[in-house]
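One protein chain omitted, others in place.
Right after this comes chain A.
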Amino acid sequence: MRTAIAVSGLVKDFGPRTRALDHLDLQVETCEVHGFLGPNGAGKTTTIRVLLGLLRADDGHVDLLGGDPWRDAVALHRRLAYVPGEVNLWPNLTGGEVIDLLGELRGGIDPSRREELLERFQLDPTKKIRAYSKGNRQKVALVAAFSSDVELYLLDEPTSGLDPLMEAVFQDVVQELRTAGRSILLSSHILSEVEALCDRVTIIRAGRAAESGTFDELRHLTRTSVVVDTAKPLASVTRWTGVHDARVQDTHAQFSVDPGELNHVLEHLVDLEVRSMVTSPPTLEELFLRHYDEDISGAGAAAEVVRAR
């Protein structure tokens, strides 16, 4: 499998004191939908702008569709489409005009595809940009991007203003593009969207890749929660290694376990004669909140775990 985007050790500074990207690694394979997650200000938009050649990398290696995004910007842009996070368009043009214009500047659009997308996103192309709501302006950018048949789509929080119905349309379109063998980098905060669409995700924190992998891989890095009833008292639970957040009431306990310690914990439990037990994998919310919440040293440690695997 070829890679659509290969970024390694990317550094981007804004002035001497602000390091926006700090040795970021990001790999997007061809034909995959890659989720790009991280708290506000983590560097997602900066990364995408470097990928577009709008900003120049200070250090590291960036490869986009086999080319250098800074040097070969124009040639590469014929093969990709971009939806910016903040859609700034010309207030006195109509939505239809903007779609045609951006498509033409990229190298031409498919008129029937354009009509189909306008229909599916329920967008009126005769309104002026300044008369559209935020969600409708976003739809203009989405229709403009999806009307072009290109190899790679860079989508920067493309659904932040869409209603649930349009969100579903967006997910359908992305699924179709994946089936058709297109590559997509999807920056997003909407976990259900990421889970429904993405093959792999990269979580970025403070300009670094905190974790990267499939959801299953990420889940394995995270604690399993356990609810258990035993015949003998569970008082010793809190002393076992790998156990966190334990709440014990005599023979009933709730706690979470580090992934590497699950087997040891089970051995201890067997000694106490398990009567009933429920384990559940971490939810995505837990997974992400942990990353969004942690301090920077925690993120660094998590990144170490990924590299060690």
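Simple rule for what comes next: a contact is a pair of C-beta atoms (placed from the backbone, for glycine too) under 8 Å apart; a residue touches a chain by one contact, two chains touch by 3 or more; residues count from 1.
The rule is simple: contacts and distances are computed from a predicted model.
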Out of "Aldehyde dehydrogenase", "ABC antibiotics transporter", "Response regulator transcription factor" or "Ni/Fe-hydrogenase cytochrome b subunit", the chain not pictured bears the UniProt name "ABC antibiotics transporter"
Considering the complete complex, of A:A4, A:V33, A:L89 or A:I204, the missing chain is touched by A:L89
Cross-chain touch to the chain not pictured, restricted to A:V74, A:A180 or A:A231, is A:V74
Filtering A:K128, A:R178, A:H220 or A:H264 for touch with the omitted chain leaves A:K128
Touch rule applied to chain A and the missing chain gives residues 45, 49, 52-56, 73-75, 77-78, 81-82, 84, 86-94, 96-102, 104-107, 125-128, 130-131, 141, 144
